[in-house]
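These notes are about the structure you will find just below.
Only a single protein chain was left out; the remaining protein chains are all shown in position.
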Amino acid sequence: MTKAFVAGALALCAFGATVVPALADDTIKIGYVDPLSGGGASIGQIGLNQLKFIADDVNAKGGVIGKKIEVIGYDNKLSPQVTLVQVQKAIDEGVQIIVQGNGSAVGAAVESFVAKYNERNPGKAVVYLNYAAIDPSLTNQNCSYWHFAWDANVDIKLEALTNFIKSKQEVKKVYLIDQDYSFGHSVADTVVSMLKEKRPDIQIVGNEFHPLVKVTDFSPYIAKIKASGADTVVTGNWGQDFALLVKAAGDSGLKVNWYTFYAGGSGGPTAIKQANLPDQVYQLVEGFNNIDYKPMQDVVRTYIARYKSEPIYYPRIFNMTGMLFKAIQEANSADPAKFAPKLEDMKYATFASGDEGFMRKKDHQFFQPLYMSVFGALDAAKQPFDEEGTGWGWKPSAQIAVKDTDHPTTCEMKRPN
Amino acid sequence: MKNFLSTFGVWIVAAIVAACLPQLFGSGLALTSMSLMGMMIIFSLSYNMLLGQTGLLSFGHAVFFGLGGFFCVHAMNDVAAGKLPVPLIVVPLAGAAAGLVFGALLGWVSTRRGGTAFSMITLGIGELVASSALILRHFFGGEEGVTTNRTDLAPLFGLNFGPQLQVYYLIAAWCLVSVAAMYALTRTPFGRICNAVRDNPERAAFIGYDPQAVRFLSFTLSGLFAGIAGALAAINFEIMNAGQLGAAQSGAVILMVFIGGVGTFAGPIIGAILVTYLQVALSDVTDAWQLYFGLLFIGMVMFVPEGIAGLLLRQQPLLRERQLHRVVPFYALALLAGLVTIAGLSLAIEMANRLTAHAGDGPKMAFLHVPLNATSVLPWAIAAVLLVGGGWLFLRAARASRNAYDTALAASLAAALAHRSNA
Amino acid sequence: MLEILFISTLNGVLYGMLLFLMASGLTVIFSMMGVLNFAHASFYMLGAFFGFEISRRIGFWPGLVVAPLLVGAIGMAIERYGLRRVHRHGHVAELLFTFGLTFVIQEGVEMVWGKLPVDYRVPPSLDFPAFTAFSTNYPAFKMFELLTAIAIFAVLLLVVRRTRIGLIVQAALTHPGMVGMLGHNVDRIFMLVFGVGAGLAAVAGVIAGPALVTQSNMAGLLGPILFVVVVVGGLGSLGGAFLASLLIGLLQTFAVASNASLAGLLGPLSPSAKQQVFLADIWNVTVAQVAPILPYLLLVLILIFRPRGLMGRRES
Partner (left out) sequence: MTAPALELSGLRKSFGATQIIRGVDLAIPKGERHAVIGPNGAGKSTLFHLISGRYQPSAGSVRLRGEDITGMAPQLINRRGLSRSFQVTNIFPRLSVWENVRCATLWAMGYKYSFWRNIERLADARQRTEQILGEINLLDRWKVPAGVLTYAEQRALEIGLTIAGNADVLLLDEPTAGMSHAETELVVALIRKVSENRTLLMIEHDMSVVFGLADRISVLVYGELLATDTPERVKANAAVQQAYLGLEVS
C-alpha cells in the first residue's frame, strides 16, 4: 500500500522535473517587489492582485506591442536588504521593470540600487516604478532618472491639504499627531510651515509624536487632544496606529475633524465605523470608488467581483500601468532605456475621473488631481460602494486641481547620455 | 610540513573553495546569496561565542550587527567625502570598532548576571536601541536609513568594488579571517574559560576566574565580530537602516545557530548557509513560507535538538570504524519517507492556501508542475494518503534507524577497543 | 492640573489592567514552568479570532467562555505532544519551540481569516459610556475589561494560595523535582498549567479583540511588552505582575501627558544645534515621545538593580 504511494510520489516528482516552465521571449516581465508574507502582506498582496488583474485584462486583448504581460511577485518581507536580493533575483530572471510601493526605506533602497546597477551594467537598463513610497527625498535630493513616482509625495499631498484647509474658515485650532519616524516628521514639519504661510490665523495647539506601532492605548493622547481644545487633527498615522487612535477617540467622545492620508488603508474604515465617527474623517487620495465616473466604476465592479475577500485597490496602479503600456507602445520597445524618455512629460487621463495628469520631467513625479473624501453613510443612489462591509463609504468632499498640488523640486537629475 | 598542513590545511582548502565558488555559481543572485552567507556566517559564529561557548542567550545581538553597519556606512561616506586614501577593504574595521565599543558599553550593563536575567536585559536593550534608532534620525537616517556608494572610495589595485563579484571576494576574505580568528579564540585560555563559565559559573569563580568578567569579555569580542558582519552587510547592500538592529534580525541569528547546532564550531556555519538559502529561496516557491519555516524549526527542536552539525558529529565514530554501511539504508529509507510526508503536507498546505488566501486566483493550480484543481476530492485524498502513509513510514524508519545506529555504535566501540588492545 | 491628574490616573489604571489581562497567562506559565512562552501572543490572537468567529455566529458571551476553552485545549495538546518532548533539552529549546509555533499559528490564522482586520465588535450590551469625567467618556466595555482583570487576579491568587493544586504548583516553584518525588504527576500539572496559561491569553484576546484591532499581525505587533510585565513584577509572583502592570500603565500614561525634554529642562545650556547635530535628536526628544519605550528602560534598570523583580522571591 505504502509502497504504491511512494512509487506514485516518485513518479510525480520525476514527472515534475521533466516539465520545465516554458520560457518565452515574447513576454514583458514586471517584477513586483513588496511584502507578500507576514504582517505587511495585507497591503503587499493587494498590489499584486491588482497588477495581475490588469495584466490578465491586457493579455486578453492581445498584450502590448504583441507581447504578453507577465507579473512576477517577489516577497521582500518589507526589508530593504531582502528587497535588494529580490531585485537582483528578478534581474537574473530577465525582469527589467521593477514595481514597488510599500515603505520609503524600501523605496530608497530600490531607487539607489537601480541607479547604481544601470551605471555599473550599461546596456541592461532596469527601471523602478514606484506606486506608493512618498518620501520627498525620492524625488528631490536622491532623485534618479530610473525612478518614476505615481503617488503624490508628502510635500505635494500637504500642499494640497493646506490649500484645502486654506478655504475652510471653521478650522481654528489644529492638533498634529504622528508616528515618530521620518514620514511622521515630514507631515508635522511641513503642515506647520505651510499653514503658517497660508493661514497664519490658525493655531497649532499640539504637535505630538509617538513611537511607530508600539502604542496599545491611545486614551492618554486623546485626553491631551481634548485638553488642547483642538477642532481639527491632522495625522499621517496608518495601520494599527490609525485604527487604535480613532477608536480611542470614539470611546472618549472626542468630536473633531480628522485629516488623514491613510484612513482608507486596510482596517481603517472598520475602525472608523466602530468608533462611530460619521463624516468626521477625511482622506486625501488620488481617487476612490464613489467618484461619479462610469469607466472607473465598471472596472472596480469587475475587480471587486474577482477579489471578494480583498476588494481594495490603488487607482494609481491603473495610472502607472496605463502610462507604462502607452510608453512602450510609443517606443515600440519594452526596453526601459527606450521607453523611459516617452514617460517624461507624458500627459494621461487619470483612472479615477478621466481628468488629466502629467509626469513632470524634472523629477519624474506624476501630478494628478487629488480628492478630499470623507467617510460616512452613503446615498445609495449615487454612491454605490461601501468599504469593508461597514455600510459606510468614502464620499466626495472636494477636488483639488492639479495646479493646487504643485510643489517645486530640488532634483538635479543625472541623465544617461 | 605535515605540521603546517594539519594546522592550516583546512583554511587553505576553505580559501580555495571560496575562490572557486563564483566559477560554479556565477549569476547575480548566486553571488549576492553567497555574499549574504559570508556575512551571516560571521554573524552567527559571533552569536555562538555567546550561546554555545559562554552559555549566554542574547535576544539583542542584532544591535551590534546594526551599529557596526551604521558606523561603517558613515565611515564610507566620510572617507568618500573627504577623498581620504582609505580603501574599502579596511572599512569593516570601523564596524569592528563600533561593535567592540558598544559591546563593552552594553556588556557592562548586561553581563552582570547570566541566565534568564541576562536574556531579559538583552531583550530590553534590543528594544531600546531599535526604538531609539527611529527617534535619532540624524545618525540612523530615519526610515530610509543611510545610503552610501562603495565605488566612491579610492580604488585598490584598480578594483572599485562596483561589481558584485569583487564584493563577494571582499566578503569572503573578511569571512575567512574572521572565522579563523574566532576559531583560534576557542583554542585560547580565554576560550576554555568561557566554556567553563557556561558549564558552571560558580565553580569558575573558585578556580580564580570572575564569571562576570568572562561574560563581559566574551560579549565584547562577540560584539566586535557582529560589527564586522554588519559592516560587510553595509558594504554589500550600500544601505543601512533601523530594521537591521531590530528583533527580527536578532531572532534570525538564533535560528541559524540553533538549526546548525550550538555545540560545535561548524554548526553555526552550516546554519547560516542553510537558513540564508531558505530565506532567499523559500519565498519564491510558496508564499506560505513562514509556515514551512515554523514547521521546520519545530521539527528541528523536537527531533534534532543538537542541530545538523550535532547529527553529523554523531556519525563520526561509525565513519571511523567503517560501520556506516549498517545505518545508511535506514537513513535513506527515513529520508524517503520524510520526503513523501513533506510532499503530502505541502500539497495540503498549498491547496488550502490557494482556496483561502488566493481565492481570487481560482482553484486551478499547479503543485510540482502538476496541474490540479484544489476543490476536487482526489488531490486532497492523495495529500492525506501521502501525509499519513509517509508519516507512519517515517516514524517506523526513524525508530529502525535509531536501533541500527545503536547497534552500529556498539560495534564501532567494540572495534575501537579491539584496535587498542592489538596496538 | 487636577483634570490631567485624574484622567491620567484613570487611563493608566485601565491600560495597566489591560496589560495584566494579557500578561496573566504568561506569568502563570513563566512562573510555574520556567518557559519563556514566545507563543503567548499567538494564543492571545487565537483567542481574539475564535472570539470573533463565535461572537458573530452566537454572541459575545458564549465566545468569552468557549474561545478560552478551545485555546486552552489547543495549548494542552501542544504541551502534551510537543513541548514535553522538548522539555528535556532545556529552556532554550523550549523557548525556540514556542518561537517556531508563532510562525505556524500566524500563518494558520492568515489562511483562515485572511490578512485584513476583521470587524470584531463590542457587544451591544456593553456599548455605551459608563460614565463621563471632565467631559471624557469612559465606555462600559473598558470597565468590563478592568473588572475581568481584577477578577482573574483574585481567582488566580485564590487558586494558588488556597487550593491543593495551587499548593503543589507553588511547591514546584521553589522545589522543582521534590514535587515529583512526592508522587505528583508533574507532567499532568505542567500540561494543565500550560493549558490554563493559553486559556488566559485567549480570555485577553476575546476581550481586547474588539477594543483593539483584530488582525493576523496583532500577535507580532504586541511585541515583548508582556515579558517586561512578568520580569519587572518578579518571576513567580502574581502580585508582582499585577503591580508591574499598574506601574507600567501609569508610567506610560503620565509620560504621555508630559512635554518635558532635555532642551526644555536645561534650556540655555543646550549645545548649539550646528555643533551637535547628532545630539540634537536626543536633546529635543520629549518624554511623551518615548513613553511607550519607557517600560523597556524600566526592565533593564530593574534587572540591574533588583534582579528579583518587584515582588519575586528568587532571582530569575
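Chains: A, B and C, in written order; residue numbering restarts at 1 for each.
In this section, contacts are C-beta pairs under 8 Å (C-beta built on N, C-alpha and C of every residue); 3 or more make two chains touch, one makes a residue touch a chain.
The structure displayed is predicted, hence computed values, not measured ones.
**Q** Among the chains in view, which touch the chain not shown?
**A** Per the touch rule above, the missing chain touches B.
**Q** Based on the whole complex, identify which of B:187, B:399 or B:419 touches the chain you can't see.
**A** B:187
**Q** Among B:83, B:203 or B:402, which residue is in touch with the absent chain?
**A** Checking the options B:83, B:203 or B:402, the one contacting the hidden chain is B:203.
**Q** Could you pull out which residues of chain B are in touch with the chain that's been left out?
**A** Counting over the whole complex, chain B touches the hidden chain at residues 184-185, 187-193, 195-196, 198-200, 202-210, 213-214, 217, 221.
Here is the rule we use: only the chains that are shown with their structure count from here on.
**Q** Greatest Cα-centroid separation from chain B: which chain?
**A** So the chain farthest away from chain B turns out to be A.
**Q** Could you give the separation in Å between the centres of chain A and chain B, each centre being the mean of its C-alpha atoms?
**A** Result: the chain centres lie 35 Å from each other.
**Q** What is the distance, in whole Å, between the centres of chain B and chain C, each centre taken as the mean of its C-alpha atoms?
**A** Here chain B and chain C have centroids separated by 31 Å.
**Q** Among the residues of chain C, which are close enough to touch at least two other chains?
**A** 106, 110, 114-115, 223, 289-290, 292-293
**Q** Counting only residues that touch at least two other chains, what does the list for chain A look like?
**A** Residues 38, 41, 45, 180, 211, 214, 309-310 of chain A touch two or more partner chains.
**Q** Which of the residues in chain A come into contact with chain C in the complex?
**A** Within the complex, chain A contacts chain C at residues 38-39, 41-42, 45, 180, 208-211, 213-217, 219-224, 226-227, 240, 243-244, 247, 251-254, 266-267, 270-271, 273-274, 309-310, 312, 388-390.
**Q** Which of the residues in chain C come into contact with chain B in the complex?
**A** Chain C reaches chain B through residues 36, 82, 85-86, 89, 91-93, 95-97, 99-104, 106-108, 110-112, 114-115, 223-224, 227-228, 231, 235, 277-278, 280-282, 285, 289-290, 292-293, 296-297, 299-300, 303-304, 307, 315-316.
**Q** Going by the contact rule at the top, pick out the chain A residues touching chain B in the complex.
**A** 1-2, 5-6, 8-9, 12-13, 15-16, 19, 21, 36-38, 41, 45, 49, 52, 73-75, 77, 79-82, 84-85, 88-89, 91-92, 103-105, 107-109, 112-113, 116, 120, 135, 137, 142, 180-183, 185, 211-212, 214, 306-310
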